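A protein chain is absent from this complex, but the other protein chains hold their places.
Going by the order they are written in, the chains are A and B; count residues from 1 in each one.
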Amino acid sequence: MSFKEKFKEGIITAKDFSREDIDYILQKGKEMIHNNKKADVLKGKILATLFFEPSTRTRLSFESAMYRLGGNVIGFHTGDVSSTKKGESIADTIRTVENYSDGIVIRHNLEGAARLAAKFAKIPIINAGSGSGEHPTQALLDLLTIIQEGHKLDGLNIGIMGDLKYGRTVHSLSILLSNYEANIYFISPKDLMLRKRDKDYLQQRQVKYKEIEKYRDILNILDILYVTRIQKERFADIEEYDRVKDFYVFTKKDMAETNDNFKIMHPLPRIKEISAEIDDSPKSIYFKQAYYGIPMRKAILAELLSN
Amino acid sequence: MSFKEKFKEGIITAKDFSREDIDYILQKGKEMIHNNKKADVLKGKILATLFFEPSTRTRLSFESAMYRLGGNVIGFHTGDVSSTKKGESIADTIRTVENYSDGIVIRHNLEGAARLAAKFAKIPIINAGSGSGEHPTQALLDLLTIIQEGHKLDGLNIGIMGDLKYGRTVHSLSILLSNYEANIYFISPKDLMLRKRDKDYLQQRQVKYKEIEKYRDILNILDILYVTRIQKERFADIEEYDRVKDFYVFTKKDMAETNDNFKIMHPLPRIKEISAEIDDSPKSIYFKQAYYGIPMRKAILAELLSN
Partner (left out) sequence: MSFKEKFKEGIITAKDFSREDIDYILQKGKEMIHNNKKADVLKGKILATLFFEPSTRTRLSFESAMYRLGGNVIGFHTGDVSSTKKGESIADTIRTVENYSDGIVIRHNLEGAARLAAKFAKIPIINAGSGSGEHPTQALLDLLTIIQEGHKLDGLNIGIMGDLKYGRTVHSLSILLSNYEANIYFISPKDLMLRKRDKDYLQQRQVKYKEIEKYRDILNILDILYVTRIQKERFADIEEYDRVKDFYVFTKKDMAETNDNFKIMHPLPRIKEISAEIDDSPKSIYFKQAYYGIPMRKAILAELLSN
């Protein structure tokens, strides 16, 4: 079964990806870098971007990728300016918007939103972040970044740090990595450790991982440190947020402890968990990550939406 | 006089349409279904969508139609993010935006807004909903849906149910139908009956209509039941809204009472006036209505904006 056929309902969860699927779409992403020949591959196609939660980079990244392939974009950006304010269900929104477009990118504060949308839609749905659940296309572009910046996924020593409880990019990334022989160090304050269900999944997949609170001890063995923001909007309790928000600040001094091939990543936006003083280091590749978002999403859109 | 010439100021009210005009534009809408040959008919043209009130489907439908014809779209989505917040008049907004575009779609909470806009604009204005007044392109796509789904407008037995007082789609639909030999049943709670001025218009046009409160008695004689949402945002008095909001809920049991050729429609968004349990019935065509919005609006845009 081809990738296009397997994912004809869209990209909902990283769990749907086999190692073969990942390798295939990463290869397609790689081919999209510096490739302007495919500029008309989605000419006449329309992508709908339905962002029930605020977003800059994910939305603009998808829109840019769509335009780079010759397509067009419609959509709305928050729940406020849409019929959902009038009380409409996700199912109804989807069954309406699918008449206006060839594919739908959806971000929603509820974990099951993308899955629900796919259940009702006749066109592909792309999950662009579902609550504290998943963000699979971010994880794909993260992997593309890692391999393009010189590392292999098998044998990779990666630290994933920050809000592991609510961080959806972290969940999708560790699920994708479960297809490779990676060693994962989950670094977080106790309150923000990976949820049991996420750990159960990784254990079942025999992933080698450790949970730690301090990153300094392992800096010299890491290939990648993947830092995430503590997301204020996920905390029901503001005091819980205040207790952990400044738990990690990666500095120039930390960078000095790292290996030559070490790279530090971040899905952005960053608040202050990575000090701006290391922005110019060749080891800091978080803006390159944003760059790789375009070829990766071009590959995904071309795969799902082209004839 | 050609349609294009007659409507060179745009589509403001259903009252401007003769039977001949309606038949002409419905035929054009019909031709747009499954027609991708006209993909470049509006290449280089720009449509401005000025939505002073929130909207998903109408705005996205127009934008999709414009892109499908090769054109582009600019605009804003609510009064908040525009110069109107700075106190600008509609007349000034229009006289500015007409310099940036080839046609303007406007939704506004004031009934006279589209008319006013047309008075000042040198380019076509399309009324996409003016307060509790009209929504003529919705009514055109409703008619296209009715004829494409197997009914004739002459002799049609149609029930129009819900908020007939504030519902602008209802007003435009009944005005268009006044050009045909339709039998209209206006079904509403007493507080939400058609306003006197609307009834006066229909009487003057010798439309055969009845006003009733209960729909169950007439289900077996209807070809179409057109259900509308009770629009919370139109009520000055929240108690008035609470009294009527759950007045009608069309269920599976109701559906069992209908004729073989019966169809149920809704301009959407729906809250709970139609039970989701009948969504899969072939008699439920409210999502198809959204589908017909694209060819209908493509026809309108092509007619008004092409050279």
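Keep this in mind: a residue touches a chain if its C-beta (ideal position, glycine included) is under 8 Å from a C-beta of that chain, and two chains touch if they have at least 3 such contacts.
All values derive from a computational prediction rather than experimental measurement.
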item	value
Touching residue (missing chain; options B:I12, B:L26 or B:A48)	B:A48
Listed residues B:K38, B:R95 or B:R195, member touching the removed chain	B:R95
On chain A, residues whose C-beta touches the chain left out of the figure	36, 39, 54-57, 60-61, 63-64, 67-68, 77-78, 229, 231-233, 268-271, 276, 287, 290-291, 293-294
Chain B residues touching the omitted chain (full complex)	44, 46, 48, 72, 74-76, 80-89, 91-93, 95-97, 99-101
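Convention: only the chains that are shown with their structure count from here on.
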item	value
Centroid spacing, where centroids are CA-atom means, of chain A and chain B in whole angstrom	40
